[in-house]
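Here the complex is missing a single protein chain, while all its other protein chains stay put.
And now, chain A:
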Amino acid sequence: MKPFTYERARSPAEAAAAAARRPGAKFIAGGTNLLDLMKLQIEVPAHLIDVNGLALDKVEPTPEGGLRIGALVRNTDLAADERVRRDYAVLSRALLAGATGQLRNKATTAGNLLQRTRCPYFYDTAQPCNKRQPGSGCAAIGGFTRPLAVIGGSEACIATNPSDMAVAMRALDAVVETVRPDGTTRSIPIAEFHRLPGGTPHIETALEAGELITAVTLPPPAGGRQFYRKVRDRASYAFALVSVAAVVQRDGTGRVALGGVAHKPWRVEGAEAELRRGAKPAMAAILDGARPTPENAFKLALAERTLASVLAEARG
């Protein structure tokens, strides 16, 4: 790790202001992604702003009948929250499918949303990577692509977003709340929060420099039967090859978001009308325009079959 100075933030607005003021500053929450990357010098913050003391660790009802999840609510606590288990089961399931008990005890809502890709070349500092070092090239294209994106990639980057939680939040139409360094706040729909790589894969979200996530809000419960099915190379403690977050209503309509296939949680609202016709037409519409490599084309079939098994279970 490179040396860094450290401070504890006292309020969200002050944390954001401090982050904008200090060159090379970063927030640290659970630390489970940031420290991993700092040890490899993939992240080299000169200053850490510890946000753990901010009172953003509660899950509260909203006036609209939804839930407001503080940025610092730990993944374990969110998954175990009674209201989440009952009304937003897809979110509990996604959280519990990710990482391990030890990691979930530390990992926070905001940190999980901002965790960086697991592309093996991003992690290998001897390789070119546009995300790690803008303009250096992409070692993954033409390399080992099995875990990488099949849709939404660019000539610059074909990495995937590794979060399970974010996929469920995409299916639930969550909204990310933030405070900016000038003290103003805003709400970013999850659909607009994560970006596709385009020509700037190092810019991963809609956040501005110094902008702090304060909460994620969920709209009133979507009802239906909720599923998060994750397919991976081992039964636990592994990232998704493909995952399906689904909310399926009694009449067969519903919502589907995919993990493991793109640079962001992948959801195509316009394709969801096909759900009543079955997994094949629905997944064909969701993954329309996919550009897999021979190594990761299996993800298309896997996504369709995973959705088929979810729909079969939903029908009972």
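By our rule, a residue touches a chain if its C-beta (ideal position, glycine included) is under 8 Å from a C-beta of that chain, and two chains touch if they have at least 3 such contacts; residues count from 1.
The definition used in the following text is that contacts and distances are computed from a predicted model.
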Chain not present in the shown complex, as UniProt names it (candidates "Nitrite oxidoreductase, gamma subunit", "ABC transporter permease", "Aldehyde dehydrogenase iron-sulfur subunit" or "Lipooligosaccharide transport system ATP-binding protein") = "Aldehyde dehydrogenase iron-sulfur subunit"
Could you tell me which of A:Gly101, A:Gly137 or A:Gly270 touches the chain that is not displayed?
-> A:Gly101
Which one, A:Leu56, A:Val73, A:Ala89 or A:Leu275, makes contact with the chain that was left out?
-> A:Ala89
Residue, one of A:Ala46, A:Ile203, A:Ala273 or A:Ala301, that touches the chain absent here | A:Ala46
Residues of chain A touching the missing chain are 1-11, 14-15, 17-18, 21-25, 28, 30-32, 35-36, 39, 44, 46-50, 52, 76, 79-80, 85-86, 89, 92-93, 96-97, 99-103, 105-106, 235-237
